[in-house]
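Removed: one protein chain of the complex. Kept in place: all other protein chains.
What follows is subunit A.
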Amino acid sequence: MAAKILPVVKLATKVTIAGGALYVAYGSGLLGSSEQGSVALGKAKAAIPPAVQEWMKYFGLEAQLPTIPTVEFSPVQAWNSGVRKTISTLSEAPTNAVGYTNQGFQYMKDLTK
């Protein structure tokens, strides 16, 4: 009797867990539009420090987590300045090449004097 019910119970448990995961994902807007997704991301970011604090207390590690230093790095700014530098180098390359060649010739002339 128990041997017959057990597979059904196992399957029911698995379906419940999978269904619950799907429901949570759908309910928190993770599968919706991009605005819903960014709202969910904001909520998650705001919820992390208190959750970490709770877990630290639970494990008895009352040590203060060092505050994450705010890094003043903007990928957009870095990328833009990189592009500008590359393009300006490329555009000045012929002039610089001529200049360096002339310098080289001058140096060789000075050597042979």
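One rule holds in what follows: a contact is a pair of C-beta atoms (placed from the backbone, for glycine too) under 8 Å apart; a residue touches a chain by one contact, two chains touch by 3 or more; residues count from 1.
Here is the rule we use: contacts and distances are computed from a predicted model.
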Next on the checklist: Looking at what's absent rather than what's present, what does UniProt name the missing chain, "Checkpoint protein Hus1/Mec3", "WD repeat-containing protein WRAP73", "serine C-palmitoyltransferase" or "MICOS complex subunit MIC10"?
Outcome noted: "MICOS complex subunit MIC10"
Checklist entry - Given the contact definition stated above, which residue among A:9, A:25 or A:108 touches the chain not shown here? => result A:25
Item to check | Residue numbers in subunit A that touch the chain omitted from display | outcome: 14, 17-18, 21-22, 25, 30-31, 33-35, 37-38, 40-41
